[in-house]
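With one protein chain removed, the remaining protein chains of the complex are shown where they sit.
When the chains are written out, they are named A and B in that same order, and each has its own residue count from 1.
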Amino acid sequence: MNSFFLILLILLAGAAISFALGKISSIISGTVAFLSIASASVLFFTQLKNNTYIEFPLGEIQLQWGIDSFGYIFALIVLGLGSLASLYSISYMQNKERTGIFYFNFVLVITSMVGIIFSQDFISFFIFWEIMTWSSYLLIIFNKKDVKEIGVKYMIFSAIGAYSMLTAIVMIKGNYNTFLISDAIQAGAFNFTNNEYIPILLLIGFAVKAATMPLHVWAPKAYSNSPMSFTVIFSGAMSKMGVLGMALVLVRIFTFNANNEAILPNFSPIILQQTLAWLGAITAVIATLYALMQDDAKKLLAYSSIAQLGYITVGLAIGTKLSVMAALFLAIVHGIFKGALFMVAGAVERQAGTTDMTKVSGLIRKMPFTFFTALIAIIALAGIPPLGGFVGKWMLYESLITESNSYFLVILVFFSSTSAFLYCYRFLFGLFLGQEEEATKDVKEAPITMIIPMLILSVLLMVTGAYPGILFDPIAKGMETIGFNNVTWDMSVLGNIWGNSVNMIYVWLTIVIVFIAAFIFLTLKGLKGTRYVSTKDISTSGEIPLEHENLTFQINFFQPFRRAAAPMYKRSMDKIWNEIGSGLESLFNFTRKIYTGNGQTYAIFVIAFLVLMLLLKDTLFLN
Amino acid sequence: MEDLAIKILGAVLTTIMAFTVGMFYGGFVRKLTARVQNRRGPVVYQNFIDLLKLQSKTTNIAHGFMHHMAPIWMIIASLTTLMFLPILNGNLWFPNISFHGDLIFLLYMMVFGSLGMALGAGQTGNPNSAIGVTRGLSQMVGFEIPFVMSLIALMIQYKTTSIQDIMIAQNESGIWNMFSNPFAFLAALFAMFGMFRYSPFDIVGAPAELASGPVSEFGGKYLGTMMTANSIFSFFKLTLYVNLFMAGAGNINDVGIVATLIAIVILLIKTFALYMVPVFYGWVSPRYRTEQAIRYFWAWPSALGLIGIVWALI
Partner (left out) sequence: MVISPVHYIAVPLLAAFLIPLLSKFIHKELARIVPGIVFLYSIFISITLMLQIGDKGIISEVIAGWQAPWGINLVFSPFSGFLASLMSIIGFLIWLYSYNFKKIDKEQSQKYHILQMMMVTGAIGIVLTGDIFNLFVFMEITAITAYSLTSFYRERDGAEAGFKYLLIGSFASVLILLAIMILYTQLGTLNMAEIAQKSHLIPTSLKTTIIVLFLVGFGIEAEMFPLNGWAPDAYSQSPGPIGAAFAGIVVKAGVYALVRVIFTLFDIHGAYDFLIYGGLITMIIAETSALAQTNLKRMLAYSSIGQMGFVLMAFGIGTHQAIVGALFLMFNHAIIKSLLFMSGSYLTYNSLTKQISALSGLGKKLPLVSILFGIGAFAIVGLPPFSGFWSKLYVLSAAADKNMLLLIMTILAVSIVEIIYYFRVVSTLYYGKQNPEIEIQKPSINAMVSMIALGITILVVGVYPDVITNLLENAATALTDKATYIQSVLTQNLPIN
């Protein structure tokens, strides 16, 4: 049997079986889900060779599935993160209700993402895309919180995205008579010379999933309200499907231009490129500003995800070799660190009952492994050397400065990532540092099946920091598949086109040497004289704080910053959309009143219509 | 093998020099400030005495792992940035490993220490520390903006992100960047005020209201190590500025010991002169509240930075 079908069948069977077993035991159900995803991953990475394709007809429509180097990048994210997240969710979902439905949809989301990666034609692409949308919808409202608002918002925006994509798809069919992605590309469907609606509509479709301004408003609550073990996938992998699509479309537009710059008369691709890049950067800035105001760790991470996706969008939109590489690298690394962080949030939620940072704090001694993961992932998120996050950020900045002259864009991006330090600190401080609270006295470390995936992800972050070449390899191959040529990379030296470089090995060496020396010095010196004290034993100007005294500082955390940046908080896209929504709703209420419920009115309608038609009959039917 | 030994020796020498110079500069400032305020002030080498005292304490208070790690993060940041910074021109002396890093890298490495320190301060549970940290981080978002703008202006001007190339280019053309792109220089200079946290930007660790803020729970070996790290870091920052805007230590064609010493002296003069700017500004300024400080950085300095970029583009 064909491996493509086999992989999808294993996943579907896993979904069905875990659904059936959900009633019996959540652990068994979760284990089945994990096993099916893990075995599908094993099958994928061992059995499928790059650039194998199969074709089969569905009615008149020729479907094509296959795997190329570009899809392989995203398969790494989806299947890797999917396996870890499903392992993680065994304990996370333990003793919860309706686990059958949860695992069913969980595996279905993974299935559909694998399907999207397989799809080489638009029809299967769209089908899997929509399956992904509704199965994730069912997971978003799984916690029964704000069901109407969140679910409806998610569905509306997903539908906007999906339908603009569908419009583009049928237009491609109409113009080029093909549903195959490769044929459409060859016919030039994505470049602007023939039809500018197609790429724009496709980009809108993908931008929704990638949570780009102004289509991002569904994301914060959707990310923070779904069960954390799913948000790992949701933010880490699912948003990358939007990135996949954007890369596919954008690269086609721009490489075409690079080769034919002189011939191309219109500037619209460049305008589009700039618009998208600016939208990405503005998304990053605004999401960051909102992230640092959150009191709930989950929401903080949700906004941060949006911001990070903004960087990726910038990278893709700029469309040079280094920037696309940066974007794809960031996409993978974001999957890793944001996956790890949502796992951390989930672990805290499971162990301490809430992720509200005004209620939980000082967990570092109780959950050391979780803290370690959080620390590593936050360092990567902040883009501080020497972890993987820095590599991506560095490439992004360098590409903006050296390759595309986007100097003002780079300031925006930099502003966002500097402000990101604030929420990075907030996350660590809010959950793990600060005063140890009475309420969280009995919190224990998370179970081992949750710790293992988190630690694996942390190790991955360190490895990608020292040897980013491990990821450059598949990325470069993928980029060559989608149209770049001669993508060069080095195992651990990052370089830009001006010839400047950063050697990560030297960075690591320096840091490790200094670290070891300083650590030994500080630890050994006066080892006996060092006294470990609690968080109540602090200097408070001579006063000794009493047991009940509240020394917690968690509310209005970044108030000074908020005051300084007050004008930027004034407008919110969410409000604008809500206003549009309520405006439309009252309009619809008006149209509804056409149906008065009165038989006489209806009769008048009929007569009036008849008369009108008789009057207009010649103009209507005779031209 | 010999090569490596020389490199290690160079690294050690750089560190010792940075440490000594940084500590002395601190002492000078204390002395000078005292004189301005009509006090006698401590001796110039007072910082060394303080350090000795701190390191010789036998009991130390530790609040946990992150608290223990905080000075280590700081020393890592100071030394790593120092190692990636070319100290003298031509890289014959103290080049360390500056070939392997660039401006963007240094920009990010510079915040490594403050964030690590912030985490340590957070673990103590002292609300004053946490408040200080939030102020410090917010202020950092303020001054990083004009700073990065001026860096971008330089990068555009010389089409390079390497500090060495910028230094060499200045020496070749003979015009310092502070003259060739005065706007960028001014923006960077304003950012520097924030970086050194002298008045008016010293609300982060205000002794009176926050009990010194982030550092309030650190003592003994921890505070000592932090002081060391800070001194090295001061030297790094000053040298970075001098390298970027004042052509480093100038043109050295001779590789002899004497020429090197002269170069070091030039470097010291330049750095000291530069150092006095924030100090002087601090003497005459009252303290800003955090949001005022942030607004301050986002107003004129950032505007200057933008002009600097445009200037470089033209």
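Just so it is clear, a contact is a pair of C-beta atoms (placed from the backbone, for glycine too) under 8 Å apart; a residue touches a chain by one contact, two chains touch by 3 or more.
Note that the structure is predicted; figures quoted are calculated from it, not measured.
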Chains still shown that are in contact with the chain withheld from the display: A
Residue among A:Phe5, A:Trp134, A:Phe408 or A:Phe515 touching the omitted chain: A:Trp134
Contact with the hidden chain (one of A:Val170, A:Ile271, A:Ala439 or A:Ile497): A:Val170
For chain A, residues in touch with the removed chain: 58-60, 123, 126-127, 130-131, 133-134, 137-138, 141, 144, 147-148, 151-152, 155-156, 159-160, 163-164, 166-167, 170-171, 173-175, 197, 585, 587-589, 591-592, 594-597, 599, 601-603, 605-610, 613-614, 617-618, 620-623
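We take it that only the chains that are shown with their structure count from here on.
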Chain B residues within the chain A interface of the complex: 55, 57-66, 68-69, 71-72, 75-76, 79-80, 83-84, 97, 100-102, 104-105, 108-109, 111-112, 115, 118-119, 122-128, 130-131, 133-135, 137-138, 140-142, 144-145, 148-149, 152, 155-156, 159-162, 165, 211, 216-217, 220-222, 225, 289-291, 294-295, 298, 309, 313
Chain A residues touching chain B - in the complex, by the definition given at the top: 362, 364-365, 368, 375, 382-385, 390, 393-394, 397-398, 401-402, 407-408, 410-411, 414-415, 418-419, 421-422, 424-425, 428-429, 433-436, 496, 498-503, 506-507, 510-511, 514-515, 518-519, 521-523, 525-526, 529-541, 551-553, 557-561, 563-565
